[in-house]
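Take a look at the structure set out below.
The other protein chains are all here in position, but one chain of the complex has been omitted.
To keep things simple, chains are lettered A, B and C as they appear, and every chain counts its residues starting from 1.
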Amino acid sequence: MMRRLAEGGAIDRSQERTVVVNGVSYQGYAGDTVASALLANGLIAVGASSVFGRVRGVVSAGGEEPNALVQVTAPWSEPLVAATLLELPEQALEVSLLPGLRGRLAGDDEQRHDHHHAHCDLLVIGAGRSGHAAAAAAVAEGRRVILAERDFRPIELAGDEAIALPRTTALGSYDDNFVTLVERVSPVRRRLWHVRAGEVVLATGAYERPLVFPGNDLPGVMLAGALRTYLERFAVAAERPAVFCNNDRGLEVARLLGAAVIDLRAGRTVVGVEDAGEDGLSVLVAPLEAPADIERIECDVLGVSGGFDPVLDLHLHRGGRVRWHEGRACFVPDGALPRQRIVGAAAGEGLPAVQAHWLLPGDESQAFVDLHRDVTVAELRRAVGAGLQSIEHVKRYTLIATGADQGRTAKTNATAIAAQLLGSGVAEVGSSTTRPPVEPISFAALAGRARGERFDPVRTTPIHPWHVDRGAVFEDVGQWKRPRYYPRDGEQMDAAVLRECAAVRGGVGMMDASTLGKIDIQGPDAAEFLNRLYTNAYDTLKVGRCRYGLMCRADGMVFDDGVVSRVADDRFFATTTTGGAAVVLDWMEEWLQTEWPQLRVWLTSVTEQWATVAVVGPRSREVLAAVVPGVDLSAEAFPFMSFVDTAVAGADAHVSRISFSGELAYEVSVPGTRGLELWAALWSAGEPHGVTAYGTETMHVLRAEKGYPIVGQDTDGTVTPIDLGMDWIVSKTKPFVGSRSLRRPDTMRPDRKQLVGLLPDDPALRLDEGAQVVLDPNLRAPVPMAGHVTSSYDSAALGRTFALALVRGGRDRIGHSLYVSQSGVTARATVVEPVLVDPQGARRDG
Amino acid sequence: MAELRRGGSLSQLGLRVMAGGDAAGRVERLLGVPLPQSPNTVREGVLWLGPDEWLIVGRPEDEPRLREVLAGEGAAVELSSNRVSLELSGPQAPDVLASCCSLDLHGDAFPTGRCAQTLVAGAPVIIERVDDRPGFRLLVRPSLAMYVESWLADGIVGLA
Amino acid sequence: MTSVFEQHPDFLWHAPEPRSSYDVVIVGGGGHGLFTAYYLAKLHGISNVAVLERGWLGGGNAVRNTTVIRSNYLWDESAAMYEHSLRLWEGLTEELDYDILFSQRGVLNLAHNLGDVREGVRRVNANRLNGVDAEWLDLDDVAEFCPQVNISPELRYPVLGATLQRRGGIARHDALVFAVARAASALGVHLIQNCEVTGIELDGGRAVAVQTSRGRIGAGRIGLCAAGHSSVVAAMAGVELPIQSHPLQALVSEVLEQVLDCVVMSNAVHVYVSQAHKGELVMGAGIDPYNSYAQRGGFHVIEQQMAAALELFPIFATAHVLRTWAGIVDVSPDASPIVGATPVDGLFVNCGWGTGGFKATPGSGWVYAHTLATGQPHELNRPFSLERFETGALIDEHGAAAVAH
Partner (left out) sequence: MLLIPCPWCGPRDEVEFRYGGQAHVAYPADPEAIDDREWSRFVFYRDNPKGRFAERWTHQHGCRRWFNLVRDTATHQIAGSYALGEEPPA
């Protein structure tokens, strides 16, 4: 039994604290951990073990604790926290012991966890003697220093450029001296530091290692150094301690505590420990050479020390090397990484010589190597007997060192015992690597503030408030919110879309097209540049005219499309798809800079410089006329695929006559800040003509009725321009990126999947987008598939449903029937030309 | 202590021209300011964005005039609507930024007169250090401004 | 509670000294290599086979992956390959007489935008016609199947539906490695560990032996199965592969009481997660963009992964990340594997599985054993040849990744 001493320690007896364990209150002081408070109250058992359900006790006073992991239940909720690190907060802390060490999740974490980026010349991990000295020296030189220490004791480090962080654990070490730290800002709040350091000093110390002997898992068997810590720091001690060790450090503790000593170096070992109830432990001691020759030592606690393991996680995270140090019986760093130093005990400095006896006599099924995972020497022997020679296999066979305690007290013992069983050296069996994080960190702390509205941007156009005001239903297109349709009272989407489609083809509609990507292309070689990237030619495009263009990747597959306008001899304006805006600009820059640096061309993203409104339908000319009174909008003066620069509502405006619906249509662009005014002006001008706002869904229907594909919907990265039936736009006379790929055997196959229209026999049946095309309605798997439905709608203009599909040899099937399979049902449809509305293009000029 | 507010509208012009060439000289004469040659520095409203790229902020010149003096040897693009400005200032402004930006904002590393294109919570921004209070101006795409503001405002809350 | 180690038998495999030559030498002792050796011995009567492993068996991607097993691939060629593999999985526990903890708990693939929905419906329809079980779940079905998923419309990218493959699931990767290695060893296959291949010996344009850290080993045929190092090993024979190697990270939580009983994947929000048998949450993160053999990736990838996970599963907020790690994935241009002959006679390659390798191990080993035994591809791996990059007949499993309007 341990108890609190009347004086001494680094606790503040003037501040009482409370910890409630499984509903029972215990008193402690400021400066206590949950573990020290429990021990001070005479409690040593902390729960049942994971496999055998054996009672276990506190083993350590630090981050290596295998047993005393608790579930915090109030004032916050957190699974599996080491009681040896958990500081008693001002508020009463409620924890429950975890049978089987299985954590519980109790819902979202309402706490605030911050992230912080920091830069320094020197980052020191560990504020022990060596670490503090390194930090202080650098501070004296005027360097920017961060000193991080896991413990909660205050750190003295004065200097303008010095940051001392107690309660801060270094979690992981990454390339180029990027180190993550977690600071316990409050008992529950975390701040995750992202530190980029010029130099890193690892002063992380060493963990004491237990000895592996029968009965070593009984509550009361603790690390010798932990006994010292509990005495010196927390003023908690046992009346009758004993110490079992193989090194001088253990002996020192024994002297300090006045403990009975069992020294392996003197040829004495422990062959068993018995629970003597109120009387504590009865330790069965025998000579190594004569294990049956037992004497008993009665004690309250048995401190054990089997040597020390430098804490090298951060070194190992980056692939740092270690070597086995025979004299100290531990892995020590084999050099440091560039711009890093390892100092103090972490480097093996000052660690005592150890006389290692890994495999001690006695019942191996009672000798625990891993207390957390409940693995004994017997299991290790079984693993080795199964033919396993690598510690990694042994770990996986036994689960040694894979628990929430990271196996800190188990790893070296397991490796060395396995080596001894195999008759090989420790280093040959392998030093198990460690991976970040050094201590468990909650998902919420890692996510930080990137929750809710800060998870990912919601991008909206300048006209967005109008859409919201009119009750638009939005669609996510990448990060953009685009109006999908504008339902009127009680209207469902299908009805709204039919209404919007009819309104556009029958009168005039308006759509916010501001999200389209826009790129300004200037320079004397701009036309040549575009010639090389687009499948069609741009040197022949006249100033004031526009041209539809497709781009392929080098593999010949379509990857974006848009309209290119020639603004001047040396200036073009290109649009991209909404999702393609950034990608296409990057793509252009890549070719320009890396392949064609000799071309004098300069590219600028102007996506958000311009807000764009599409005015579409037979009455669009009248609407536009009202806002650009001075411009001759006649078909002759302002032909299809041309543009004029003018002013609308007092703003510079770029008006193009382009159409994605087959109707007479204009796209009007003004500087983004004037976008909402533009929309309002056009809306007022449109109201006498019954203008209707429409969204992406209607836009999709209208374009599909004309057979215009949408990149990413009617293509999937396996579709060439030829497959889309766009031979007319593929230059035969100039090379372009991807042109060579169109001459490969597979891309020239006549039976490639080609874009065609489909008319279901049942004109009311709207096929599923994603339905599969089959040639034989007799479905028995595996059924050969001939393609799939890419777009499918109910058409107001056609008075029936229709679809676009990619169909194997589709062009040759026009006029023939095939079948479409969706959700196990098969429907017949006729293959048709993809242009279903106004194939002659008569509506284009209004 | 830190304060965040949305800046007023700013004229912005994108400039692309070979540094040190004749055309650059003509531009400099038009502006009356030498184009800053040192990466990520600002000179009288002219921000270095790249070895042949500058952003001209809050100045009276316009795109046609610039294109005229460039005479095909570079590019000029009107960009006043392409980004909005956010102003963040106060002693703890660097801490607020450090909650969502990995740039080293220490006074020695990023003094007044420096600018940088970087990321704030994943969103591309141009950050300019405008004074020693310290004050920062962030130029952000309008569609991302609310998101960036949300992060910065949250960073201010986090100071408490 | 029973001891978790009781699942493993008393004996696993022998550790023989290498012979001077073998009928077939397999380079790489991961899941693919071990299954290849096993099926060579079991189905083709070729047991004079060595599996050469640079480190320890399964020490590469086999034990680093998140063990998601499914066969709901889009294209016929992939669906056939992965479905064959899934069928083998369904018999492995019995065939190998080893509880590999294969649990067909269902794999959900969430759709968060209209493009995802189209893609999901397309895949479900294609899967069904290919004889692969697949269902499309609307939002209510998703909520019923996996009540833990946040289906709030307030999400940044609300869940709109999901594909479900009920036969998909997870297994215990360590157990799989132990099981197939034991079975191969029992059939006489030599499993040679700590044996690094340092060269491939050619004779008149034919690969005849490998140089290793344990000496020269002659080979009738050589099968490369060195995922993560495919390019490096192939280069020893002068063979170039259209492969790039990237870090792929994953992470695991502490052991938790049951909170999730299916596999959930979300491409748009970048999450895949399951809860393993012992109770830890296992999650995969995104691929780091650069080439690397360092088996580590960037921390920001993990942070983004956590933010995404909490979008979908706020209940995970207080769970702790216990360990993160990275494997090396071989990525091919069309995100499909390369299994078959190389321009060097006698040298065959099995690589490019990207993130999909673990689920394919039995199927891959099965077809590769056929290829190594007969010198000819099996029908299932014929489309996965190197030549496809010349002809253009790719099997592009990237899918419609682009979001465009």
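A few notes on this one:
By definition in this document, contacts are C-beta pairs under 8 Å (C-beta built on N, C-alpha and C of every residue); 3 or more make two chains touch, one makes a residue touch a chain.
All figures in this text were calculated on a predicted structure; none of them were measured in a lab.
Looking at the complex as a whole, the chain kept out of the display touches A, B, C.
Only one of C:Asp140, C:Glu240 or C:Glu379 touches the absent chain when the whole complex is considered: C:Glu240.
Although one chain is not drawn, the whole complex shows that of A:Asp293, A:Glu595 or A:Glu687 it is A:Glu595 that touches it. For the chain missing from the display, the contacting residue among C:Phe145, C:Phe299, C:Phe313 or C:Tyr368 is C:Phe299, taking the whole complex into account. Residue in contact with the omitted chain (choice from A:Ser305, A:Ser739 or A:Gln754): A:Ser739. Looking at C:Ser152, C:Thr198, C:Ser213 or C:Asn291, the residue that reaches the missing chain in the full complex is C:Asn291. Seen across the whole complex, the unshown chain contacts subunit C at 229, 231-232, 235, 240-245, 289-294, 296, 298-300, 333, 389-391. Residues of subunit B that touch the chain left out of view are 39-40, 49-51, 53, 102-103, 116-119, 122, 124. By the touch criterion stated above, the residues of subunit A touching the omitted chain are 174-178, 194, 196, 319, 338, 554-555, 586, 589-590, 593-595, 597, 735, 739-741, 743-745.
Definition applied: only the chains that are shown with their structure count from here on.
Taken pairwise by the contact criterion, the protein chains link up end to end in a single open path, with no chain closing the loop. Farthest chain from subunit C (centres taken as the mean of C-alpha atoms): B.
Computed centre separation for the pair subunit A/subunit C is 21 angstrom, with centres defined by C-alpha atoms.
Shared interface positions of subunit A, i.e. residues touching 2 or more other chains, are given as 115, 194, 450, 458. Contact of a single residue of subunit B with at least two other chains is seen at no position.
By the touch rule above, subunit A contacts subunit C in their complex via residues 50-53, 77-80, 100-109, 115, 172, 174-175, 178, 180, 194, 317-319, 374-375, 379, 382-383, 385-390, 392-393, 396-399, 403-404, 406, 435-437, 440-444, 446-448, 450-451, 455-456, 458, 475-478, 482, 515, 555-556, 559-560, 577-580, 583, 696, 699, 710-713, 715-718, 741, 744-747, 768-772, 774, 779, 781-785, 788, 790, 821-824.
In the complex of the two chains, the subunit C residues touching subunit A come out as 1-5, 8-15, 55-57, 59, 63, 76, 80, 112-115, 117-126, 128-131, 136, 156-157, 174, 177-178, 185, 193, 253-257, 259, 279, 294, 296, 298-299, 302-304, 306-311, 314-325, 333, 388, 390-394, 396, 398-405. Looking at the complex, you find that subunit B touches subunit A at residues 9, 14, 16, 52, 67, 72-83, 95, 98-104, 106, 109, 121-123, 141-144, 146-147, 150-151, 154-155, 158.
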